[in-house]
Structure formats: C-alpha cells, structure tokens
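Let's turn to subunit A:
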Amino acid sequence: MKIKTLASAIALSGATLIALPSMAADTIKVGVLHSLSGTMAISETTLKDTVLMMVEEQNKKGGLLGKKLEAVVVDPASNWPLFAEKTRELLTEEEVDVIFGCWTSVSRKSVLPVIEELNGLMFYPVQYEGEESSKNVFYTGAAPNQQAIPAVNYLKDELGVERWVLAGTDYVYPRTTNKILEAYLKDMGVAEEDIMINYTPFGHSDWQSIVSDINKFGSAGKKTAVVSTINGDANVPFYKELGNQGISSEDIPVVAFSVGEEELSGLDTTPLVGHLAAWNYFQSVETEENEEFITQWKAFTKNPDRVTNDPMEATFIGFNMWANAVKDAGTTDVDAVEQAMIGQETPNLTGGVAVMNKNHHLSKPVLIGEIQDDGQFETVWETDGVVAGDAWSDFLPGSKDLIADWTDPVKCGNYNTETKACSGQNY
Partner candidate 1 sequence: MSTLDQSLQGLRDTFRRDQVWPFLAPEQAQVDVGNQMILYVEGLNLSFDGFKALNNLNLYVGDGELRCLIGANGAGKTTLMDVITGKTQCDSGTVYFGQNHNLLTKDEADIAQLGIGRKFQKPTVFEEQTVFDNLELSLKTDKRVLPTLFSRLSPSEIDRIDEVLAIIGLRKQRFMKAGALSHGQKQWLEIGMLLVSDPRLLLIDEPVAGMTAQETERTAELLTSLAGERTVIVVEHDMEFVRSIARTVTVLHQGSVLAEGTMDQIQNNKDVIEVYLGEEQDDEGNLAGVMA
Partner candidate 2 sequence: MIKLLNWFSAGRTSGKYTLPFVVILLSITVLASAANLLLPQDSALYVSTYSITLLGKYLCYAMLALAVDIIWGYCGILSLGHGAFFALGGYAMGMYLMRQIGDRGVYGNPLLPDFMVFLDWKELPWFWLGMDQFWFAMVMAVLVPGLLAFVFGWLAFRSRVTGVYLSIMTQALTYALLLAFFRNEMGFGGNNGLTDFKEILGFDLQADTTRVSLFLITAILLAVILMLSQRILSSRLGKVTLAVRDSEARTRFIGYRTECYKVWLFVYSAVIAGVAGALYVPQVGIINPGEFSPINSIEIVIWVAVGGRGTLIGAIIGALLVNYAKTRFTAIMPDGWLFALGALFVLVTLYLPKGLMGLYGQLTSKRLTKGEQEAAS
C-alpha cells in the first residue's frame, strides 16, 4: 500500500521533468539567491525577506516601466556549487533581469563566472574583503577601507589602543582584512610584538584558551583591543567566554565587523555592553528614513521584535539604485542598466546619500557603535562625510597598483596603473 503511494509520488515528481515553465514577459523578474537552509540560512533568510519587502513596496508604487515586479526565490542551500547552478537557472530558465544574492565570499566567487558568462546583473549586499570588481556585480556592502580602517583609527585615536589582537575565522575575508590591517598598523609604527593574529575554524565553539591568551596578551600594561573578524556563528560562544572570564569592554574592547543587531538578537548582551562594531548602518540611528524602514520591516515580518541590520540597508540601497537606474535607462537591459548605475545616488537610512562609484562600490558613511544592554548599538563615532569603497586595497602588495573603473576609456575591473594592462576578465 504505502509502497504504492511512494512509487506514485516518485512517478509524479518524475512527470514534472519537462522543462521549467518560463513566465510571460510582462513582469520584471527579480531573482533572489539567498540560502534558506544549511549553515548560512541564519543570516541570509533575512535578506530574502528584505528583497521581497522591497519588491512589494515597489509594486505598491506601480512597479517599474509600467510592469509589475515578480520575485523569483531559489534556495542554494548554503552549498557553493549550487549557487553557480541556481544562478544559471535564474538567468537561463527564469530569465530574471537582476539578482540580489550571496552572503559568503565563496558563494560570490562561485557565482561570478556564470554571471559574467551569461552577462547577468547581481547586487551583493554584504561587507567583504574587496580585491574584486566585476562588470556584472555591484557591491553595496562595505569594503575593508569602509569598515576596518576607520575602526582601527577610532580605537587608536579615541581609546589610545597600542596593542592589537586580530582574531578571525579562517577564511578569505578575515585573512585579507587582517593582512590589510597588519600592513596599516605597521605603517603607523606599531611593533611586531604588539600585534597578535589568531585564526579559528568555522563555528568554533570552545574559546576558553584563546580568550585567556587574549587576556594574557592584554595584561602587558599597554591598552589592548581585539579586532574581530569572527564569522557569525562563532561569535556567541566567543562573547559568552569573554563575559565569563570577566573581560569587560573597558579592559579589552572588541570591535567586530560581522556582529550586527541580528547576531546580537541571538544572545544575552548584558556582559557585552561597551564592545564595539563598525558598520555603515545601525538600527538605532534616528532618521525619518530609518524610522519608516523599520516600521515597514516589522509590519512585513509581522514581528515587532525583528531587528534591522547593515546588509539589509545595503540591500535597500542596492534595490533603490537599481530601480532608479532602470527608470533612467528605460529598460532592464543589463549593459544599459550597468552604465546607468554608475553615479546613481540614493538616500542612506542613516542620513546623507550613497553614491555608486565607477568601481561598482558605494560611498557611504562609517559608524562605530557600542553594544547596549538592549541588543542595540549606540553610535559613538562616525566619519565626517562619506568614505568611497575601495575595490583594491592600497595595503596589499599584490593589488596596490590595481584600480577598477567601469567607465570609458578604462572599462576594466582590475586595471594595472603600472603596466596599463587589464587582466582577469571573463569575456
């Protein structure tokens, strides 16, 4: 009996083997490429909802070019090859006009060849290590010089930090960021022995010895700070351990680049009060735009306790810029939109305007916030004016001569100012 049902079920799923139904072309399709399952689901589902919300809003405003927007959601399931496959599906089967997606660098790297081959358009909303600029990707998250460098400056100037712990999860973003910071600190005359670098695996949960090492390192009489590029999941146990070993933010402040409101909502922040984070956006910033956005979000998720965070703002900015660019270009054709994107301006949620630069990175303000006991950040410092995102770091030997410029005459993602050559393009 049951065997039969199962068999029929399988047969049924087999029957759907005919090519995927392709939608009628009277809608503009927005692809959403965020993991809904697997390890990254924790961060990425929020962004999926954000895009859906933005689409809904845009449709309320009457859509774009007189067409309604239609969101196409797929689940790459935190599986990197699957990201490439799903991108191909979105672009060739669903024929979407734009993709909002990816969180981890590896997923972006795996998507990159496909999206360049099929000349798609993607918005990448997460802070990342830089060292990349593709014709088909717009990077609305922070580059290292929009997060790490200002944070270090703050620690040095405001808190007089002299000793540095660079702690990170062992993958590309922390590695690159720490390399940049190391170079930067040494330029500022910080001695070798005053820098401690430590890498841990993903989801590292036993921080006892590392935290106690940090504690020892910090008890040398000089003011010490931890610059944390620890990735999402590992943060909770890390901060819990800090709290338990009685390391308060006055003794050794920790400035994090991957800890936002959402991560904090996952833990009890009382022992964390005073630790820092550097972002381009905090939910606590008081502006009309932000108020509106937050209320929208809470209404959309039907959950008054949902928080907003920086990647959400990045998505928000990216979406609006794309919408404007499409309006300006009068079409969703990728090349036209790509050109129209450069120079686009949209208001930040934190006040001021974000500008899309020639290198497909944004100019945004940088904020430093202190964690409060209500799981929010208190802005304690911010750059006067905006900082232009830097695709290629000046502090890495490999890339200091490289620039990205997608306007004539250069039109290249990594143009070597020395050799006047353009390399690494997939077309």
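The candidate set was assembled so that all candidates are chains of the complex that A comes from, given by their letters.
FYI, a residue touches a chain if its C-beta (ideal position, glycine included) is under 8 Å from a C-beta of that chain, and two chains touch if they have at least 3 such contacts; residues count from 1.
Note that the coordinates shown come from a computational prediction; the quantities given were computed from them, not determined experimentally.
Colleague: All of these sit in the same complex as subunit A, but only one touches it there. Which of 1 or 2 is it?
Modeller: Among 1 or 2, contact with subunit A goes to 2.
Colleague: Touching residues of subunit A toward candidate 2 in the complex: what are they?
Modeller: 2-3, 6-7, 10, 13-14, 16-17, 19-20, 36-37, 73-77, 79-82, 84-86, 88-89, 92-93, 104-106, 109-110, 112-114, 117, 131-132, 170-172, 175-176, 179, 199, 201-202, 396-399, 402, 413-414, 416, 419, 421, 423-424, 426
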